[in-house]
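All protein chains of the complex are present and in place, except for one that has been dropped.
Take a look at chain A:
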Amino acid sequence: MLEARLQQGSLLKKIIEAIKELVTDANFDCNDSGIALQAMDNSHVALVALLLRANAFEPYRCDRNLSLGISIANFAKLLKCGANDDTITIEADENGDSLNLTFENETGDRTSQFELKLMDIDSDHLGIPETSYDAVVKMSSAEFQRICRDLSTLSESVTIDCTKEGVKFQAVGDLGAGNITIKQGASIDQEESTTIDLQQNCSLTFSLKYLLNFTKATPLASSVTLSMSNEVPLLVEYKINEVGFVRYYLAPKIEE
């Protein structure tokens, strides 16, 4: 039996919005420590890893490990039925074939209940092993979103160069070229200032289409971490207020 009550219902909405472009159907793995999801996109170029720890919910109860097969698109549709300030309660039975969603508004005078049919998804559970990266860049998530958006007007791919001085995003396309450089500690605001933890210079090329998809998670966190090593997938991580994270992995583009 799973029962999880989320004070900030909008958080769940944002999370689903952040992954629904990449994942169509996926298993949510629930255990006593929290709710997790790992799924690849259809073209197997990107991977999404999501974790919401138990402390994100109040209360949280999960008697045994559960795997809930959910159609993300349908889940998003139902979540739209709740207002932003609503509290959301998720409930699922051990052998049930559906997920119950309860929305309560702030004053507690309106509750609505929905039921989502679950799917039985048979898929391999794939993950990217944790490694140490040559370069770890922490920067403002809004800034990252803007960079991706701007460069995507030029080209389908972006090359990211990390050096001691800063991190440089470059794109070359038919209509011209552009590059954006962010230096360490450029921003005044402590929260959003850029930090670069560099072991070794590195330069990698990625598809902008996917990066743009990742930036759908921007509302979840004010800063984003990009972890890179040459010829290894990029890790883009959005931390959710100490209660979890959304991580994206993206395979580098290999020159043909």
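We adopt the following convention: a contact is a pair of C-beta atoms (placed from the backbone, for glycine too) under 8 Å apart; a residue touches a chain by one contact, two chains touch by 3 or more; residues count from 1.
By definition in this document, contacts and distances are computed from a predicted model.
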Practice problem: For the chain that's not shown, choose its UniProt protein name out of "DNA polymerase", "Ribosome biogenesis regulatory protein", "Distal membrane-arm assembly complex protein 2" or "TBC1 domain family member 15". | Solution: "DNA polymerase"
Practice problem: Among A:25, A:85 or A:134, choose the residue that contacts the chain missing from this document, as touch is defined above. | Solution: A:25
Quiz item: Of the residues A:7, A:67, A:153 or A:181, which one touches the chain left out of the display?
Solution: A:67
Self-check item: Hidden partner chain, touching residue among A:109, A:124 or A:242
Solution: A:124
Self-check item: Residue numbers in chain A that touch the chain omitted from display
Solution: 21-22, 24-25, 27, 29, 31, 36, 40-47, 64-67, 69, 97, 117-129, 209, 232-233, 249-251
